[in-house]
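A selection of the complex's chains, in situ.
Every chain is named by a letter (A and B) in the order it is written, and numbering of its residues begins at 1.
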């Protein structure tokens, strides 16, 4: 009787971890939305908010129809590489002990809701990079393919027990699997799409296009930081033993301190480089710290976590201007934050986790990168050919809110 | 000993569910406030924020003084119809096992805090509909009566074990009991109050009065979506067994997907009807999806939940212009979202839950509607006669923030 009780309690606690983690990571959708809406110009803010609500909604539907079972294959179509397609079926109402999917784990619904939020985050990363000039509908088609097919296939390699998992690739909560993956999809999109009208002059001049609402962007960053406790903490996947709950606690502490390290590193470095502190760098520095620790939030000490995050912050400050030199127009800094810091986080795992190796980390990182970038590129190119993905220069000047939506974000304030 | 331990753990887990659900639903007060403040014109935004903070605070006090025990009668004054009046008394500090109110359930304080948040939500629904022209103090008097008396009496019929519960009326988390109820109170208020000055021209022309801050309204929607995990998930009322936690998980998944269905349906339909996507429709579509699934978030499959939510989104897009034709001026779309989608959700229960019947659902829906509308109407009419409820046309033109508060929401930005 005691053993049975224990099993039930572990199941309950694990499910609870996923539910709490799930609503925290859900809220990151709001965080991305506020960050991105605050960093675009006001004439595109309604569109950016619309994209964010719609992408999350479509990710929800695509993931339950296709993605979840593609990511966690019962039977592989191609062993370790490709799962099968089937909609998600939850456990029946009032499920009995003997009918539970996996009594050692957690309820299917709780697992689903948690994993869904990761999938949606991938799409949120993309929306920031391609903001202010992508058309709504082709973007949403991309989101459906990304969240229903591309991401789940890639994620199955590691988290669904596929070949990267077999190899020993280690990415605790997804520096590569989620963040770099989203960054690769964004990079492909930005390249196919081209820069915003007026961003890069013929003489190499870069026009600064400041975000319209920095307090809103700051709120977005704080919401993302909050959500990350669920993102990384929930990825322990268990809370029903003292060692699991203590590990979740370690993860909370390390996640928090890595964000702090990233923010402070970006604050100091941006001040040194540009003489004045730069809020958007600080925000992106904190996020880069969070991305950096995501591949291994458990094993580092607090000091190591701070340094891992700080390196992420440094990467962001150094690479944001670099992208501009390459005329890669990433509106919110999503590629430095999620891709570059994600790669760093992935490679940093062996520094504190002796079960991981640099070679395997590199191979996993490369496999994910090649697939996510190539698959995304193909989809973007098809969408460009079939639907067209770029808003006309005239409409970009007018602003997408007026041209494509007929609805201004701040109709009483804007000077434009 | 094992059994006793088990009972304690169930009590702890149930109470925890209410506490987590409670803080999530609390945050919906902020969601309503941001949604409404973003959707009013900037000259009324300070007033709208003030109303939202004050209504939540008054609901708190009215519900503990009167509402909670009226809603959960120990002794009925009129069996099944009307409870008695007594302030809420929590369990003593450090309560012993044998002194707990109901050891099979949860702590009184956790139950109270959870139920209070539902009561406050009813008042939040009203404040959006009557915005931009109602006077502060009569509105607050209405809130006290609504949250202290009208809503608790009505809710006692179902959730307090009253006659609707006896009949088998099924409204899991309150599509009718909370959302339609708030919508009925709002409808009565809007009718008594009349439209905003200048909204409807003599020639049938409708003046669009766009919201002043759509990013803020979007944030409000996201916060409401977040809170709904607590709203519906917590309404399982138990989390101490594997079947309960699996049910809470189902509810999370269905709630989320219904919101997604509502948002996407509204996005597509508004684009089809008006050629351009409409962010406010998408926001209200997501909320309508949430309201629609609230009567039965447990039994549907993910696919059914998506469709139930999508119908809610369709309802909103179709009925918002309808209200304008009837010159019913609902500033934020609260009546379509909470009343119409709430009625739909209530009637949809038998589609997936064989324990419910259409007849009983209709009767419950009607009983709630007749009472909420009539009682609210009487109170509104009395308030109109005694205090006056409508801000003068001149002050509406000036804006309530200047005329009634002397404090602008955005003193440095507004063009008005």
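As a convention for this text, a residue touches a chain if its C-beta (ideal position, glycine included) is under 8 Å from a C-beta of that chain, and two chains touch if they have at least 3 such contacts.
This structure is a prediction, so every number in the text was calculated from the model and none was measured.
Participant: Hey, this file places 2 copies; any idea how many the whole complex holds?
Facilitator: Taking the entire complex into account, the copy number is 3.
As a convention for this text, only the chains that are shown with their structure count from here on.
Participant: Could you give the separation in Å between the centres of chain A and chain B, each centre being the mean of its C-alpha atoms?
Facilitator: From the centre of chain A to the centre of chain B is 32 Å.
Participant: For the complex, give me every residue of chain A touching chain B.
Facilitator: Where chain A meets chain B, its residues are 1-2, 5, 8-9, 11-12, 15-16, 18-20, 22-23, 26-27, 29-30, 33-34, 37-38, 45-46, 49-50, 52-54, 56-58, 60-61, 64, 87-91, 93-97, 100, 103, 107-110, 112-113, 116, 136, 213, 216, 219, 404-413.
Participant: Chain A touches which residues of chain B in the complex?
Facilitator: It is residues 2, 5-6, 9, 13, 20, 24, 41-42, 210-215, 218-219, 221-223, 225-226, 229-230, 233, 239-243, 245-253, 256-257, 259-261, 263-264, 267, 276-280, 282-283, 286, 298-299, 301-303, 306, 410, 413-416 of chain B that touch chain A.
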